[in-house]
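Here is the structure we will look at.
Only a single protein chain was left out; the remaining protein chains are all shown in position.
Showing subunit A:
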Amino acid sequence: MSKPTIATGHFTGCFGCHMSLLDIDERILQLTELVEFDKSPINDKKRFDRVVDIGIIEGGCSNDENVEFLRMFRKNCKTLVAIGACALTGGVPAMRNTVPLRECLEEAFLRGPSVIDGVIPNDPDIPIMLDRVYPAHEVVKIDYFIPGCPPSADALWAAIVALLEGREPVLDYELLKYD
């Protein structure tokens, strides 16, 4: 029997959830025995050349590329797990939702004290920003949510092991953190 496949994706977040996944430390050696990491890229629709068993995504959606690739993840993952504050609520990047986007761009690219000859980036080669930052479940259906900023390595491990064993991932109270 072939090993279960896992894909992970990173959207608008800090990559701390992926770092927390690495914090499973020695268990990563075990994980590489248990599963096959699908090498599909995170934000290119052609990267998924098969449906994978588990998709794990970090981060919310702040631009049109995020939305497009999150939809690709949904389409190609049997089970989609959102991890961390940004995927669940938009997190710290969603703090910009209280401010008009233009003001954020002007502050960074026109008014900053170190900026010279400012211009707001607008080249076709960079994605278009959304009006606000959206949590993952407002864009696609999410099967499981693991909270935390980031969720601890133990929480991620418990959830992954449960899914691999075909159980519902139910996390103990001490593994649930909402910071």
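In this text, a residue touches a chain if its C-beta (ideal position, glycine included) is under 8 Å from a C-beta of that chain, and two chains touch if they have at least 3 such contacts; residues count from 1.
Rule of thumb we're sticking to: contacts and distances are computed from a predicted model.
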Record-based protein name (UniProt) of the chain missing from this complex, from "ATPase", "Na+/H+ antiporter subunit D", "NAD-reducing hydrogenase HoxS subunit beta" or "PqqA peptide cyclase": "NAD-reducing hydrogenase HoxS subunit beta"
Which of A:Leu34, A:Val51 or A:Val99 contacts the chain that the document leaves out: A:Val99
Touch list for subunit A against the chain that is not drawn: 7-8, 10, 12-23, 25-26, 28-29, 32, 37, 39-44, 46-47, 62-63, 65, 91-93, 95-96, 98-99, 101, 103-109, 112-127, 129, 149-150, 153, 179
